[in-house]
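Every protein chain of the complex appears in place save one, which is left out.
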Amino acid sequence: MPVQVRGEVLANRRAGAYHLVSVVAPGIAEQAKPGQFVTVAVGDEPTSMLTRRAFSIYQVRPRGVFGGTVEVVFAVVGAGTAWLAARQPHDVIDLVGPLGRPFSLPKQPATCVLVGGGYGAAPLFPLAEALRARGCRIDVILGAATEDRLFGTLEAKRMSATLTVTTVDGSVGVRGMVSDVLPEVLSATGADVVYACGPMPMLRAVTAIAAAAGVPCQVAVEEQMACGIGVCMTCVLPVIGDDGVTRMVRSCVDGPVFYGERVRFDDIGTVPADAWGASDAAPVDTWPRTAAPMGRR
Amino acid sequence: MPVQVRGEVLANRRAGAYHLVSVVAPGIAEQAKPGQFVTVAVGDEPTSMLTRRAFSIYQVRPRGVFGGTVEVVFAVVGAGTAWLAARQPHDVIDLVGPLGRPFSLPKQPATCVLVGGGYGAAPLFPLAEALRARGCRIDVILGAATEDRLFGTLEAKRMSATLTVTTVDGSVGVRGMVSDVLPEVLSATGADVVYACGPMPMLRAVTAIAAAAGVPCQVAVEEQMACGIGVCMTCVLPVIGDDGVTRMVRSCVDGPVFYGERVRFDDIGTVPADAWGASDAAPVDTWPRTAAPMGRR
Amino acid sequence: MTTTGSPHTGFAVRATPRRTAAPAVDLTTQLGSVVLPNPVTTASGCAAAGRELGQFVDVSTLGAVVTKSIMLAPRAGRPTPRMAETPSGLLNGIGLQGPGIDEFLEHDLPWLAEHGARAIVSIAGSSVGEYAALAARLRGAAPVVALEVNISCPNVEDRGQVFACDPRAASAVLAAVREAADPAVPVFAKLSPDVTDIVAVATACVAAGADGLSLINTLLGLVIDTETLRPALSGVTGGLSGPAIRPVAVRCVWQVHAALPDVPIIGMGGIRSGLDALQFLLAGACAVSVGTEIFHDPSAPARIRDELAEALAARGFQRVSDVIGLAHRGGSVAEGGDSLARGDDFLGARR
Partner (left out) sequence: MTTTGSPHTGFAVRATPRRTAAPAVDLTTQLGSVVLPNPVTTASGCAAAGRELGQFVDVSTLGAVVTKSIMLAPRAGRPTPRMAETPSGLLNGIGLQGPGIDEFLEHDLPWLAEHGARAIVSIAGSSVGEYAALAARLRGAAPVVALEVNISCPNVEDRGQVFACDPRAASAVLAAVREAADPAVPVFAKLSPDVTDIVAVATACVAAGADGLSLINTLLGLVIDTETLRPALSGVTGGLSGPAIRPVAVRCVWQVHAALPDVPIIGMGGIRSGLDALQFLLAGACAVSVGTEIFHDPSAPARIRDELAEALAARGFQRVSDVIGLAHRGGSVAEGGDSLARGDDFLGARR
């Protein structure tokens, strides 16, 4: 069960283009499973930024001199992450977690290919640890636009049988994208399962490649979230259920980890006409009340 | 002319119930005159607090290793001052100043009684320095609710012929209010002029006592200010002009220092019927647009 | 006074030590025929049907859980993006995604009953008939203590005109719901602030049979994404909520309470703290709903309830009912406070 804690920042440091912040977060650290995330309240009170920011859990240390700690890796993209990057040791921040469904682990030792895009690499490390504890073989692919946006290559090398790195600009590793090297890695390793975390188009590509190769694939998606705890319905995407019915499901509580082939990547940003509760009628809604044309594209 | 500067905090320390913050503020420090104030933008961006906070200038050091510095004394009363109290050395804050009309100094050496209430003492110190430079005699009265809300008693003792202290709870000095001791000090010193800064009711009482004793009196008032630079008209109070006409004047640019007897203290919070532009007609305004009763008291 | 409040921002300064012992304030409040143990509820659409919130707040200790507006049929809502953060606000366009009344009755209400919560069920329709059908379906369902009629919906039978924007359409809905609903269950009309004269809409709803009013729904807003150069929400416009709209919400409560002093009001819009809740009570609300703040702080409803109790105790009030509408009346307590806050006690409070 997720908890809300106010914890002290232990350290906040740079790692390439990213920041790593570790926070004392007893209750979260002990419960966290690979693929889950935390949300952080941002801005000094009275803050103008109401929605919490979500970050995948990178490292947890359930016990320690300060109690359990949680570490996340993040890129500064707007005011909230800029605020977080400016936190100093001893500053207190408000965390909620662990949230969401974690990656499922194979029951038997298996060969696992882990694919991370940019900071999407973060949740793969606790995942790799859990997989190794189950005797799995791990092969890692990390990709980013540029070298400084690769995260954790050294650590990945240490814990994997093979590490393949791609950068779009070719500054390090293979020039290109993770999807360019994935087919090769899948066949070379004889992968049993693929885990991926990264931007939506990457997850779409990875899912397609894995499906073509007949390898099951789990993806951790990233959708805009207003609440992170399942009460607001902002974070939905079309996912096919066990019953074959597409529903607009909440990525915060029903995800962020999904079986890739269940996610209707091509329909993200739409409500497919065959989705549960979709109406063919003109979209009836709570707010549009103008006679003026309001169509989006 | 006021300037806007972003300056580094040099120090931020406690003084009794107050905080003293000194900031590198070249341009402001060089121009500041006793009785003027600065405004500070509060809150980390994007801040939810739009109006700047006003503080009397306490100390200025026009030159220094860091360039000119400005120091203000403040009480934490709400979110803005709480934010300011949490600033650390090297943090940068945004100042505008010097603002407002300063105290007028006597042309000849004179005996001056300076009356300060709580943090209202702050502007009296640069004033005292300027007066001493003109050969004036200075007697100081400082009052507060409790001892920890007295500001600058030691410094005041050093620079004054006499210092009288009052506290409402009697924890130090005379039990009571500055107005209880002022008549005595006026007659004992044969004061030529009174300067006062503190809450409005204190200024009203000081003005009345000085008027009764036939001593001219200057007061620095504190009204809520949205802009501090004269563009918004929030900070007005009824003041009698040279022509005998009462106008709703802006305390930020026409004050904060006024001749006490010109301020219609009893009418603050009203628009006197004889004020310039007051209408006997029902108050016509920009915003009330409901048929529902809206009267205040 | 234990809470050093900023009257301007409504924020309690966190540094101030909190009173630890629970102050002895009678928090019960009356919404028409219903008595709630305290005035703090969740706002519709901001707490789903209570279950997820239950991880952070004991829902039985809230005044009530106001559930997400439910419609007759399941509904997929709008495409994403469905939100944009705005300064001290949130713009949302969910499109009333929900499971429909059957699943709601089967899975959601029972959970609330089991957990000792009181439910105020929000209903939404696209025709007068749909509203009435929903009210009828909810007859006798436990633990429903009131209905909230979300009339900020377009009327498909009248060129998509929003019911809440037209006194006649609004009263048609309320009359039908009042007729169809369990007579023992009070019916609240939830109004939109996006009208020229909210008192007229309120009066029409009450005349049609509404037992109370919920004020306010979101304001119609729009954010343009300056990277895509297009509206940030898939639905172009959305509903603006959060502290940004609080002064508008308090104004609506004030106006409606002034015009209809005997009609119970559930006030909402940007409540983040006990002092914010107090503003709504002083303006005339008998209860309040906490919405967007839940996204910022999932334990907010319980915290706000406690802060409100503290704030009342600190001001010398023994009962919630003592402050309802008090700002319209002034009176001795107010006068005392007045002089304090203005510094009329001379070297008092602040110095």
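Should a chain be cited, it is by its letter among A, B and C, assigned in written order, with residues numbered from 1 in that chain.
Heads up, the rule we're going with is that a residue touches a chain if its C-beta (ideal position, glycine included) is under 8 Å from a C-beta of that chain, and two chains touch if they have at least 3 such contacts.
Computed from a predicted structure; not experimentally measured.
The chain not shown here is touched by just one of C:Gly77, C:Gly221, C:Pro264 or C:Pro301, and that residue is C:Gly221. Summary of contacts with the chain left out: across A:Met49, A:Val193, A:Met225 or A:Val257, the touching residue is A:Met49.
Summary of contacts with the chain left out: across C:Leu27, C:Val185, C:Leu240 or C:Ala300, the touching residue is C:Leu240. Interface residues of chain C facing the missing partner chain: 5, 7-10, 84-89, 91, 165, 194-196, 219-232, 236-238, 240, 242-248, 250-251, 254, 270, 272, 275, 278-279, 282-283, 311, 315, 323, 326-327, 330, 333-334, 337-338, 340-342.
In the full complex, chain B contacts the hidden chain through residues 1-2, 4, 41, 45-52, 94, 96, 223-224, 226-237, 247-248, 253, 268-271, 275-279, 281-291, 294-297. Chain A residues in contact with the hidden partner, per the touch definition given at the top, are 46, 48-49, 75-79, 82, 117-120, 143-145, 149, 166, 168, 177-178, 198-202, 205, 290-294, 297.
Just so we're on the same page, only the chains that are shown with their structure count from here on.
Chain centres here are Cα averages; for chain A and chain B they lie 54 Å apart.
Centre to centre, using the average C-alpha position, chain B and chain C are separated by 42 Å. If each chain is reduced to the centroid of its CA atoms, chain A and chain C end up 34 Å from each other. Chain contacts: chain C has residues 9, 11, 14, 87-88, 243 touching two or more partner chains.
Contacts with at least two other chains are made by residues 45-49 of chain A.
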